[in-house]
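What you see is the complex with one protein chain gone and the rest in place.
Up next, chain A:
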Amino acid sequence: MFSSCADPKAIEGLTWLLCYLTSGKHLDFYASFGTVLALLAITAPTALAFGFFGAMAARSPMLPLRLLGQGYTGMVRGIPDIVFFLFFVIALDQGIEWMVHQVRCPDWTEPVRQGLEFRVCPEAKVPSSNAAQTWHSLYGFGLAVFTFALVFGAFAANVLTGAMAAVPRAQLETAESYGMTPRQVFRRIMVPQMWVYALPGLSNLWMILIKATPLLFLLGVKDIVYWARELGGSKTQAYEYPHPDWRLYYFLFLLCFYLLMTWGSERVLGRVSQRLSLGQATAAGEAQRKAAA
């Protein structure tokens, strides 16, 4: 990065450290923090949407929809995360390629499964094997986001179902007596009021999601844990910056990062909780009312 870093083996001390910390590999490491944050930023709302529709389906008066919603939450919640991440992603990837294969190569005669091999026609490869590595990484990241959203959506659905059930019946009845349709009652009364009941569960999920991001590594996405392990391992003279085993320092750095993330989240969620309790018929809302009076 700097011109003084041209010959790393000739420099020492602080200059060496500065050059070391700005090597291409370290820049990749710093960029991977962006990957993790992007994953959180995309997954959290997607999971919430999955959860919202899951909860709506689970509470639906229509039996097939109800079974679908309950089946989704029940199944996904029951399967260990790690199994889900290992199995589901491969199945999803191969499922997508199989479908593209059916569309693009109807004349293909060879079987797609040959023993242990999964072989679709070259045109059906997603992403195409000619695509730049960036697209492969993006595709992998997309699969990861979808999987995370599916898993955390199931938990969110359960939390939201509970929150919807916790909205006082009297409130809904009042709305009905004003002549609102079930749809209006849901939109105007239930949804705005359920958040305060959902928040403790959802904030729990958010914390678990932050701590689950190292699972990205299992999905082949190069996240901060991958780079910390790669950079921290002892390096011989084959590398430009040889050093002994420094994994401890790298993992300590990650520890600080995760602590900072969860600490910051707790503060933000605390504020949100205060805000949502305002004027609610809950103990927290009552306490706020008394404090103001």
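In this section, a residue touches a chain if its C-beta (ideal position, glycine included) is under 8 Å from a C-beta of that chain, and two chains touch if they have at least 3 such contacts; residues count from 1.
Rule of thumb we're sticking to: contacts and distances are computed from a predicted model.
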Record-based protein name (UniProt) of the chain missing from this complex, from "Ion-translocating oxidoreductase complex subunit B", "Transporter substrate-binding domain-containing protein", "BlaI/MecI/CopY family transcriptional regulator" or "Hydrogenase maturation factor": "Transporter substrate-binding domain-containing protein"
Positions on chain A where the hidden chain makes contact: 8, 23-25, 27-28, 90, 93-94, 97, 100, 114-120, 122-123, 125-133, 135-136, 139, 220, 229-230, 233-234, 236-242, 245, 247
